[in-house]
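Everything on this sheet refers to the single structure shown next.
Heads up, one of the protein chains got dropped from this complex, but the rest are sitting where they should.
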Amino acid sequence: MDIKKFTRSYRFNLYGITVLLFAVIIFPFLVPSNYIISTFILIGLYGIVCTGLVVLMGHAGQISLGHAAFYGIGAYSSAIVSGKFDFPPLAGVLTGILIACIVALLIGIPSFKLKEHYLALATLGFGVIVFTFLKEWTSLTGGLNGFFGIPPFEVAGFSFTTDRSFYFLVWAVLAFGLWFANNLIHSRTGRALKSIHGSESAAESIGINLMTSKLKALIISAVFASVAGSLYAHYISFINPQLFEVMTSIVFLIMVVIGGSSSLWGGLAGAIIYVWLVELLKDWVPLLGFSTGGEFEIVFFGVLLVVLLIFKPEGLMGSWKERKSLFSPQKKKVQDKKGAAL
Amino acid sequence: MESLSQLMQLLFSGLTIGSIYALIAIGFVITYNITGVLNFAQGEFAMLGALLTISLSSAGLPLYLAVILAILIVMLVGGFFERAAIYPARKSSVATLIIITIGISFVFRGAAIFIWGTQPHSLTPFSGNSPIRIFEAVLLPQSLWAVGISLAALAGMYYFFNKTYTGKAVTACVMNRFAAQLMGIKPEKMSFLSISLSAGLGALAGIIIAPISGASYQMGLMLGMKAFIAAVIGGLTNAPAAVLGAFLIGIIEAFSEGYLSSGYKDAVSFAVLLLVLFFMPNGLFSKKSGKRV
Partner (left out) sequence: MKKWVWLFVMALVLFTISACSDSSSGEGDEIIIGGIFSASGPAAPLGKGEMDTVKMLVDKVNEDGGIDGKKIKLISYDDKSDQNEAVLSMKKLIEQEKVHAVIGGTISGNTLAMIPLAEKSEIPFISLAASKQIHNPDDKSSRKWVFKTAQGDDVVIPKVLQYLKDEGLTKIAWLNVANAYGTSGHTEFAAMAKEFGIEAVVEEEFEATVTDAKAMLTRVKKEKPQAVVVWGTAQESAVITKNIRQIGIDVPIINSHGIGTKQFIELAGAEAEGIIFPIGRLLVADQLSDDDKQKEKLLTYQKDYEAEFNAPPSTFGGHSWDAFYLLLEAIKKANGTDPEKVRDALEKDTGGFVGISGVFNINEKDHNGLSKDSLVMVKIKDGGWVINE
């Protein structure tokens, strides 16, 4: 294998980064509408969660159907710590990170002892259990009535109350997340993960500890989700358990799959496409003459999703990779799947 | 005496709902083993079956005809779904396939709102509504129908897979796709067959539950999830184990509702799922030596 090509395709391109960074920074000054800025805040939040998921799915080869639970853990930690007990918001974020780490360990260790996609099933169950706790522990979470009055995010006396300031906060966190994930991918752990994704037994035979490598990926994705959840709670100021149901986990998965999990940028790309597709369908579907309600938007969304994935099964960023580099991860995956199905 | 009657009651409730999960769970297992797809649209077939039956029977068709026709239509829909969405993507990764089935379930649900509206619909029970009393516990005729039909369906499946030529071909495909191909069996055909078969089973489940709980566009999601747990508890690879898993989940739900609180019902059944996953990863009822298919 051509090592040089391999590393290059996963390295950041400095020129491109500068342009992108510039675009992200001037964007809110070009767009006068808070509505557009807030769609990009949501994109940024989802982007953080999905970047974590990309590390887990694209590099450790594990599917999660329960990341909304980590998102919820972050949101409720922030809400309770800063909204109920009046600690500074940063304390809430840290609490969320801590709980997410512990929970990820608890769920990860037994799951990773098993083969294949048992993490998907375990996280699905875990998601429902967390939801039940948020729903039933009413004295702490407010139950299904929701938790409102969460203060705005504040750090060193600066309070993020406007959409524009929050936009910068979220995208800065996202940029840090991408940088961190990129470093991880190029570290020893990252290469170990990649080799696990290729073939577990081969990886094990060259002395890679499957358990710790996979756990690292899971913990990182859990922390990313938790931080995004914390920020979300501060941004909207009202949360309720239904936001963190299984459906939300599935939405995260949708974003990662349409973006493509084999590229680090897949999570962000998926978040952009998802949020804007849903928003644009609101305007476009009535133009086609369907004005009754959201059911047509749902149908169109479903059809587009299916069509997209039939033509780009590796997601949008995934197909790029295929063209760009000789190293193509999906060839191996196909073989794996056949093996699993038989 | 009172506690005995409560016990009986919980058992009846658990078996009734378990038999409905069972029908959908069998569909899960068949689809998974033949196509490798975890079909998250499985529950939507139940919704379609129930609502179609209601429409057909209110259009004046006798109930049995409406049921048969509805099942056939759903099987066609299922087959179409396999050709249009699963077959072209059959070589994609597991995550992609899961999302495709989720996309399809969006389409079904949206279409259902358009056709049947947002209000729930009702179907009259298959035979009478006067409860049968055993030890002070109440058993409805519809529950007998539910359990009876799912057992009959299981027997039918057993016969189909072990005694008929087509069924044996499907089984062969599960065992060894390559060898089956050498024997002149087309796996593509089997994939079509298996999904429309599970669609039919799902539709049947929806039709049975409609007189008990009513039917609406959003009933599929919950049924699908529960049936999915049942299938996993059973090991995802063999249908009879999935049926046992389904009855187990039904009974666990009834008991946690009866003795604990219904708020924790879902959490309890998912906790059982986790326990099974962690301690008996091949499913509760699998034989130790069993080859994973």
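A and B label the chains in the order they appear, each numbered from 1.
Assume contacts are C-beta pairs under 8 Å (C-beta built on N, C-alpha and C of every residue); 3 or more make two chains touch, one makes a residue touch a chain.
Remember, it's a predicted structure, so these values are computed and weren't measured experimentally.
> Have a look at B:Leu193, B:Ile209, B:Val243 or B:Val272 and name the one touching the chain we're not showing.
B:Ile209
> Using the document's definition of touch, tell me which of A:Ile36, A:Leu98, A:Ala175 or A:Val307 contacts the absent chain.
A:Ile36
> Pick out which of B:Val138, B:Ala172 or B:Leu275 touches the chain that's been left out of the picture.
Once the missing chain is taken into account, the touching residue is B:Val138.
> Check the options A:Ile25, A:Leu105, A:Leu144 or A:Met211 and report the residue that touches the missing chain.
Of all options in A:Ile25, A:Leu105, A:Leu144 or A:Met211, contact with the hidden chain holds for A:Leu144.
> Could I get the residues of chain B that touch the absent chain, sorted low to high?
Here the touching residues of chain B are 2, 5-6, 9-10, 12-14, 16-17, 20, 110, 113, 117-122, 124, 129, 131, 138, 140, 209, 212-214, 216-219, 222, 253-255, 257-258, 261-263, 265-266.
> Extract the touching residues of chain A with respect to the undisplayed chain.
Touching the chain left out of view, chain A contributes residues 13, 16, 19-20, 23, 30-31, 33-36, 38-39, 42, 135, 138, 143-146, 148-149, 236-238, 240, 242-243, 265, 272, 276, 278-280, 282-283, 292-295, 297-298, 320, 324.
One rule holds in what follows: only the chains that are shown with their structure count from here on.
> What's the distance between the Cα centroids of chain A and chain B, rounded to whole Å?
Between these chains, centre-to-centre, one finds 31 Å.
> How about chain A: which of its residues touch chain B in the complex?
Those in contact with chain B are residues 57, 63, 110-111, 113-115, 117-118, 121-122, 124-126, 128-129, 132-133, 135-136, 246, 250, 253-254, 256-258, 261, 292-293, 295-299, 301-303, 305-306, 309-310, 313-315, 330, 333-334, 337-338, 340-342.
> For the complex, which residues does chain B have touching chain A?
Its residues touching chain A are 35-36, 40, 84-85, 88-89, 91-96, 98-100, 102-107, 109-111, 113-114, 176-178, 225, 229, 232, 263-264, 266-267, 270-271, 273-274, 277-278, 281, 293.
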